[in-house]
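Apart from one protein chain that is not included, each protein chain of the complex appears where it belongs.
By letter and in written order, the chains are A, B, C, D and E; residue numbering begins at 1 in each of them.
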């Protein structure tokens, strides 16, 4: 019944599948709760909707290029 | 001033109205806080963005059909 | 697999049981998803940890008395 | 490493930049944690996905006009 | 009706009051929504319950001393 939420970047369906599998496997191993009890919610955030160190992530990413 | 969040499936406007009315009515009854104090946030998650038991919800749904 | 979170006041175990039963019943009815799929998380917030209209809830409550 | 989340209305990029700058500045001042440690997540909610006092925000807004 | 959540360190009541006042003032200014509509939720996290860069915050803090 644990709930894991990730607020991160846009991902492909293959990446989401990989993340759900590996998070569930690791969380089940650490907590000894059956894998089938885990719920995972993926929020894909636009870089304009994330702030890091007082700056929009979209601006920080454009400076790095 | 309580805040209720639901992470669930896509819903019609009529379903959202029904959910907001019934959650607010029940929460006000149980807590004895006035109905006008409640905020409800509805997040509609794509089945590719939900994991259940280590599997994407989109895959689990397609297997059931 | 939907997840409902409530950030609200301190409650008795009886109130929590009532809230979990009524939220699950109403959400299952509105969404047509089986009741056993719903997860509910209850966060009990101290009135010093809630702000309403720019003021701590603890202060607002003491003014009303 | 604190995380600030705002669930609010749709905003322009300029508004988001202003919000990220001012929240980070105020939170760093109050907590004495360096500004570069703060993460801010902005969720822009559709008025059909917000309930206030048992009513959809979209309906409440249309009544005010 | 916007909701602002901060997951951060333990704070004094005076710091919480300051944070609630300044976040509400800045958010009301940026969004042009009345201050009285804002809800703020403060979660005070134990350093053992926060991970940064793959390490518990409690360990990172002890190394800095």
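As a working rule, a residue touches a chain if its C-beta (ideal position, glycine included) is under 8 Å from a C-beta of that chain, and two chains touch if they have at least 3 such contacts.
In this text, all values refer to a predicted model and were calculated from it rather than measured experimentally.
Novice: If the hidden chain were put back, which residues of subunit D would touch it?
Specialist: 1, 3, 39, 41
Novice: Name, in rising order, the residues on subunit A that touch the hidden chain in the full complex.
Specialist: 1-9, 11, 15, 18-19, 22-23, 26-27, 29-31, 33, 50, 52, 57
Novice: Please give every residue of subunit E in contact with the chain that is not shown.
Specialist: Interface residues of subunit E facing the absent chain: 7, 45, 48-56, 58-59.
Rule of thumb we're sticking to: only the chains that are shown with their structure count from here on.
Novice: Quick one: subunit B and subunit D, Cα centre-to-centre, how many Å?
Specialist: So the centroids are 20 Å from each other.
Novice: Approximately how many whole Å separate the CA-defined centres of subunit B and subunit C?
Specialist: 13
Novice: Return the residues of subunit B touching two or more other chains; collapse runs of consecutive numbers into ranges.
Specialist: Those would be 1, 3-4, 7, 19, 23, 39, 41, 50, 52.
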